[in-house]
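One structure follows; several queries about it will come next.
The other protein chains are all here in position, but one chain of the complex has been omitted.
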Amino acid sequence: MPRKKIDLKYDIDYLSILDKDGEVDSDLEPDIDDDRLLDLHRAMLLGRRFDERMLKLQRSGKIGTFAPIHGQEASQLGAVACLEEEDWLVPSFRETAAEIWRGKAMENVLLAYAGFNEGAHVPKGVNNLPVSVPVGTQALHAVGIGYAMKLKGKKEVAMVFFGDGATSEGDVHEAMNFAGVFQTPTVFICQNNHWAISIKRSHQTRSETIAQKALAYGMPGIQADGNDALAVYAAAKEAVDRARAGDGPTFIECVTYRMSVHTTADDPKRYRSDEEVEKWKERDPIDRFQKYLKDKDLLSDDAIEALESEIKDEIKAAVKGWEKRMAELTDKTGMFDNVFAEMPPYLAEQKEAFEKTLSS
Amino acid sequence: MPRKKIDLKYDIDYLSILDKDGEVDSDLEPDIDDDRLLDLHRAMLLGRRFDERMLKLQRSGKIGTFAPIHGQEASQLGAVACLEEEDWLVPSFRETAAEIWRGKAMENVLLAYAGFNEGAHVPKGVNNLPVSVPVGTQALHAVGIGYAMKLKGKKEVAMVFFGDGATSEGDVHEAMNFAGVFQTPTVFICQNNHWAISIKRSHQTRSETIAQKALAYGMPGIQADGNDALAVYAAAKEAVDRARAGDGPTFIECVTYRMSVHTTADDPKRYRSDEEVEKWKERDPIDRFQKYLKDKDLLSDDAIEALESEIKDEIKAAVKGWEKRMAELTDKTGMFDNVFAEMPPYLAEQKEAFEKTLSS
Amino acid sequence: MAKLTMVQAINLALHQEMKKDEDVVVLGEDVGVDGGVFRVTDGLIDEFGEERVMDTPLAESGIAGFAIGMALYGLKPVAEIQFSGFAYIAFHQMEAHAARLRGRSGGRFTVPMVLRMPYGGGVRALEHHSESREAYWAHTPGLKTVIPSTPRNARSLLVSAIRDPDPVIFYEPKASYRAFKEEVPDEEETFPIGESQIVREGDDLTVIAYGAMMRPTLEAADKLKEDDGIDCEVIDLLTISPLDDAKFTKSAQKTGRILVVHEAPRSFGPGAEIITRLVEKSFVYLEAPVRRVTGYDVVIPLYQREFDYLPGVDRIVSAARETLDFKA
Partner (left out) sequence: MAKLTMVQAINLALHQEMKKDEDVVVLGEDVGVDGGVFRVTDGLIDEFGEERVMDTPLAESGIAGFAIGMALYGLKPVAEIQFSGFAYIAFHQMEAHAARLRGRSGGRFTVPMVLRMPYGGGVRALEHHSESREAYWAHTPGLKTVIPSTPRNARSLLVSAIRDPDPVIFYEPKASYRAFKEEVPDEEETFPIGESQIVREGDDLTVIAYGAMMRPTLEAADKLKEDDGIDCEVIDLLTISPLDDAKFTKSAQKTGRILVVHEAPRSFGPGAEIITRLVEKSFVYLEAPVRRVTGYDVVIPLYQREFDYLPGVDRIVSAARETLDFKA
């Protein structure tokens, strides 16, 4: 009975399919329809351009604080591209492109960041939870949702996003542990963008990878190149299939990089070097994906140009729509709605008092 | 760039030195003074007998709810035996024997379980935190204490105990993560006694071992036979030495078994079989350790008998002392003391009002 | 109709609701095989299986957040926190999400869950097992907080809480779990959340209480009647939030003299809100300062001293007398 090594059930793998120049590893290349590949590309580009537009709107004071996604397009879209409509998306606050893919209107994104609660409202039938601001707390919801799916005999999946920083929160730990114990159809996507505001990945936790945290829950875990849409897709597809088949949760670490500010209230110059950012520019997820699509003859420079102009128009229309919506949102009493299904007397009294202040 | 396995820095080992019949693996046998071995044995026996006595006191209504340690003597005493006086013990609520080893008076243990807050009071100079009831919350304190030791340039160690159930709590996760990041001199001892009230180990978490959770924090982790005082000692010694040398925290899973009720308010017949308990009787930590000490000619049946009677007297004296203390504790205003260093006016008013109710 | 303890009555509510509505699920630490440390969920796992009666890992935030997720999908989870003293670990989930998701999503998502837990002192328990901190929940917009006082109202209120489309914090007075029995009808019974109950009528003094404090309060009312000929009107709040201020402000207009009793710590406690509503709505009728008989602003002591902390009959009686003696 000597001191002996314990063999663990799972290994932690690293998955990369497109290299940094966009060359594909054809052994690992996932089987994706051409149309879907182009949709994915379009969504990545739209995500990037919309982000840029929002930054301008924020800088000119038209919207408030928001969290840009620049650099993380593959990491979030590669993952949600594996979901079906009836599956559930449980976002943090940095999955704007994923939310749009899943049916959230750009208008609403703008509305929310412009300080209108209405922007976060979710249309009936859309299975996206609203943005969750308290870091990591939403992970548990995805586990509960997954459990409910299972109990109801549905073959659905809940996919939850959070950042590298979020993995330090107790709630993310409890979520992964519950998912393991109850074998829920939950896919955990950690967008490791190397920073949690000013805290670098290496200071967030001492484990060599974030993926290996899956071992603590007896759950398969994998690290994927998060700037490689194919790798993210392949990892997520495996996880979604596993969940849908009733084989439980998976944890995916997408290694990516936050190219922009944490939020528009942040100044990254205080804590990171330009060189680091430059280095990551070379691994741009959109450039790589475009190279791949071109190599596959699915895309050309002309097509990209046409697409860019189409996207520009789409965003312009969304901005217009948003401005119109803002002008229409004149009712100020919304804060009293939906506190409860039925308004209790004390709230009705308060609403009345509030209405009096409006008219006086 | 294929899918490739990531090599992790640490392996998880299993350590066992005395087999279940008390045969020692002499390659792994730790180097412990004979005196210390005998002290350890005495403490284990005292722990067992005091536990038995408390159970009787509880059953006859003389004390309230308490958590027996039966079966876990090696697991807790093997660990604290590695500490120096200036080190800190951060217990959960099931380390009575360890607390006594570290200087807590049996009188006080009884006093606390008899419903007197005074029993939990800690004498100046004793570095044992009081019992922590909210499961797992104390783990963070041991990390903060460890950090403070380090900052103050002290070569001290904080050792914290918790159960298998506690590992599900977010606070234990956050504690291990902080300890990893700040490389604090903290030794985490998880007494995996297979049950968290009625929840069995396999339902608490899906990882094959609890020890492997250390990997999530880039921390060395080891699983020891918790009913083998030598294995626990050896694992803890390595961890304490590492911490004292400035090389950071360690996580130790002691695989043991709760032979008795969870607390005296619990009825284990509702959730576990007698056979399971019987099976673990064969691995009794005291029997095994006595066999080892006898083989080493450090102990004889006569010596054990003498020791038993000595311990009996010691416990009898403690019970007497406790009864005397109870009779002396007549001041009922203690609840107002030590809320703050200085009593604010509103509390003084309340205390006065309370004193009036006493005299009326 | 049977005479049940509160534990049995709550168990009955759970049984019947689970039978009636397959979306009702029960979860928590030791609620399954063990039937709950107080046996409140006894037998449920045998009848409904471990898929609907879930023993969870030891993690309160986990329990709350997991239940929120289930509720978002359409289930009606009844989650147990083993003791209210451990519920603060789950507080942020209830504040940040359970209470807000209806509003945040504009009504698309709702959280029809119940977070049940035993609260309060008087059962010789360890530290953290005797707290009464309902004010934390009551101060949180989007949550309802309910505290029954007898087997029958515990049963009917829990049924209402389970059917309520919004999150309800359900505090169970553990001191009353087995202290007495009451007739509880077999057939379904509900009681509206947000409504208090006048349990004794009287003209001299209004006493407002709830939960485990109802017993010493009613005993004190008896004593005041017997010894002093005083007629107390006793109001059992039942719901702490939304607070039914209509009944007690009306009663105050009749009696002009009011006492509030709770075992929660005094300062910033529920009594303060009740008194403030009285000031806001019945000011001119108040003939004496409204007094509160409460726990002190300290941690409730271990069992040798817990009844020094807890309001008892004597403290209530003497506060009542002082209120009645008050002359401006």
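Chains here go by letter, A, B and C, matching the order in which they are written, and residues are numbered from 1 within each.
By our rule, contacts are C-beta pairs under 8 Å (C-beta built on N, C-alpha and C of every residue); 3 or more make two chains touch, one makes a residue touch a chain.
Given the structure is predicted, the values throughout are model-derived calculations rather than measurements.
Undergrad: Using the definition of touch stated at the top, determine which of C:V40, C:M214, C:V261 or C:V298 touches the missing chain.
TA: Counting the whole complex, the residue in contact with the absent chain is C:V298.
Undergrad: If the hidden chain were put back, which of C:G194, C:G271 or C:G312 would touch it?
TA: C:G271
Undergrad: Looking at C:V184, C:V234, C:V290 or C:L310, which makes contact with the chain not pictured?
TA: Counting the whole complex, the residue in contact with the absent chain is C:V290.
Undergrad: Looking at the full complex, which residue from C:V7, C:A138, C:L205 or C:L218 touches the chain that isn't shown here?
TA: C:A138
Undergrad: Counting contacts across the full complex, list the positions on chain C that touch the omitted chain.
TA: Touching the missing chain: residues 85-86, 88-89, 91-92, 95-96, 99-100, 103-104, 127-128, 133, 135-136, 138-142, 241, 243, 264-265, 267-273, 275-276, 279-280, 283-284, 286, 288-292, 297-299, 328.
Undergrad: Across the whole complex, list the residues on chain B that are touched by the chain not included here.
TA: The list for chain B reads 88, 117-118, 120-124, 126, 129-130, 132-134, 137-149, 151-152, 158, 170-171, 174-175, 177-178, 181-182, 337-341, 344-347.
Undergrad: Touching residues of chain A against the unshown chain: what are they?
TA: 64-65, 93, 112, 114-117, 120, 131, 133-137, 165-166, 168-171, 196-199, 203-205, 265-266, 270-271, 329, 332, 334-336, 339, 346-347, 350-351, 354, 357, 360
Everything that follows uses one rule, which is that only the chains that are shown with their structure count from here on.
Undergrad: If you average the CA atoms of chain B and of chain C, how far apart do the two points sit, in angstrom?
TA: From the centre of chain B to the centre of chain C is 36 Å.
Undergrad: So what's the Cα centroid distance for chain A and chain B, whole Å?
TA: Chain A and chain B have C-alpha centres separated by 43 Å.
Undergrad: Taking each chain's centre as its mean C-alpha position, how far apart are chain A and chain C in Å?
TA: 40
Undergrad: Could you tell me which residues belong to chain A and also touch two or more other chains?
TA: Touching at least two other chains: 170-171, 174, 177, 181.
Undergrad: So which bits of chain C are touching at least two other chains?
TA: 56-57, 59, 61-62
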